[in-house]
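Removed: one protein chain of the complex. Kept in place: all other protein chains.
Here is subunit A:
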Amino acid sequence: MSSITVDNLSKRYDDVVAVDSLSFSVERGEIFGFLGPNGAGKTTTIRTLLGLIAPSAGTATVLGADVHDEDALIEAKRRIGYLPANLGFNDEATGAEVLDYHESVKGGSRRDELLEIFTPPVERPIREYSTGNKRMLGIVQAFMHDPELVIMDEPTSGLDPLKQEEFNEFARNERDRGKTLFFSSHVLSEVRRVCDRVGILREGVLVGLEDVDTLLRQGGKRVQIQTTDEARTDLTEIDGVIDVQTFAEGIQFIYTGEYNTLLRELATHDVREIEISEPPLEDIFMHYYGSDGGVEPNQEVQSDA
């Protein structure tokens, strides 16, 4: 049975369509990444799953409970952890007081174990917390009752890189223990590293549902090089080079082919400056899903070079 099923879910606010006929499911025991730029409707979807907002049309179930059925949803919430994007804790309370409260309502069998990995200063009032400390406190409360399913909205935003890596490892371990993790992100690299499957949302529409290997193949890298004119021409002819932009003394392109091919080609030229980075998410949408967004997943990569 799926942990989450979303069936033709729509949410409209007056004239604005936040989520439009969304359908997907998250299987038990997987890490599902929900990827999209800010404003794509990720948070709206997540908040609908938790019953915070009512769908305008369609429905969804979490751990078998329909989001329209408050009683069933309350029962399911015993087995769900939630980490919202904006953590509203009482500023004057200490982390320990907040965790005591959460523990009294939903249990806290893993609290101490979690506080060894994620280390917010629980004795201090939350108003003194950095963004990262608040996030860690949020992670602890989301997992402390050992839920089957954890829904997280941008879980690593505000965490330093070291803690992000610890979180990723923690997430993988949880998956191996049979837990289901559903999390949203606008950072492709993060989703790639942790997730088994990814749903890509754009302007409220699901434009892609991929396993991560496919996404890795399609995502490519953004390469910026300062080099000679001749090298520029040669490079643009390599397979998998797309979206070439030329600027003074250099070029920029998205590379989706074999890394070795590119490196061999580069080695034969005079490279003065190079930067290889994750392409911005928007670029990926532009190139793999078209600017109107409504394209089938697993579409062939097309080179416009």
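What we mean here is this: a residue touches a chain if its C-beta (ideal position, glycine included) is under 8 Å from a C-beta of that chain, and two chains touch if they have at least 3 such contacts; residues count from 1.
One rule holds in what follows: contacts and distances are computed from a predicted model.
Visitor: Refer to UniProt and select, among "ABC transporter permease subunit", "Urease accessory protein UreD", "Cation/acetate symporter ActP" or "Acetyl-CoA C-acetyltransferase", the name of the complex member that is left out.
Guide: "ABC transporter permease subunit"
Visitor: Looking beyond the chains shown, say which of A:87, A:115 or A:241 touches the absent one.
Guide: A:87
Visitor: Using the document's definition of touch, tell me which of A:74, A:263 or A:276 contacts the absent chain.
Guide: Only one listed residue reaches the unshown chain, and that is A:74.
Visitor: Suppose we count only contacts with the excluded chain; which residues of subunit A make the list?
Guide: Touching the chain left out of view, subunit A contributes residues 47, 50-54, 70-71, 74-75, 77-78, 80-82, 84, 86-90, 92-93, 97, 101-102, 104-106, 141.
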